[in-house]
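Comments concern the structure below.
A protein chain is absent from this complex, but the other protein chains hold their places.
The block that comes next holds subunit A.
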Amino acid sequence: MTHNGISRYSMEIATALLTGGIGLAICYGAWQVGTGWTPSGPDSGYFPFWIGVLVVAGSVVNLLRTIVGHRHKDEIFLDAARLKSLARFVLPILGFAVISLLLGLYVGTTLYVLFAMRLQGHYAWWKSLASGVAISVCFYLLFELVFQVPLLKGPLEHAFGIY
């Protein structure tokens, strides 16, 4: 954290560590199932193991390029204003995912559109609510009736007898 936001330098390092970590997990998972040679050819873990090694190797190079080369030291990854607008966008999405798990996608969509419009666009309650309901109804007509692919439903739909 610099005084005016998150620096790109620290994010480069964090991302290299993240990909490197995933690479290590791949190697470990591959090693669990066996990375050697079996009578029927290479074991299931052989290919993923070396892929994991390459991920780790690439991540190490990225890390060293950043640290040793002092790259992107003065660049800003995200400043406070942008962080705020990003949070306004991302937090409702997280809520959307959780609510959809509990109450189904239709209720989730309605509430998500309602709050996202309130939060990002400062629309009036009734406008946001109407948009949310309208979009849910459109989804229902499109997916359940036209394409006949059921979406995730929750207790509310069950109470109304919609399956």
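Everything that follows uses one rule, which is that contacts are C-beta pairs under 8 Å (C-beta built on N, C-alpha and C of every residue); 3 or more make two chains touch, one makes a residue touch a chain; residues count from 1.
Simple rule for what comes next: contacts and distances are computed from a predicted model.
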item	value
Omitted chain, identified by the protein name its UniProt record gives, among "Iron complex transport system ATP-binding protein", "Tricarboxylate transporter", "RagB/SusD family nutrient uptake outer membrane protein" or "Glutamyl-tRNA(Gln) amidotransferase subunit A"	"Tricarboxylate transporter"
Which of A:25, A:141 or A:156 contacts the chain that the document leaves out	A:25
Absent chain, residues of subunit A that touch it	8, 11-12, 15, 18-19, 22-23, 25-26, 29-30, 32-33, 37, 40-48, 51-52, 54-55, 57-59, 61-62, 65, 77-78, 82, 85-86, 88-90, 92-94, 96-97, 100-101, 105, 108-109, 112-113, 116-117, 120-123, 131, 135, 139, 143, 147, 149-152
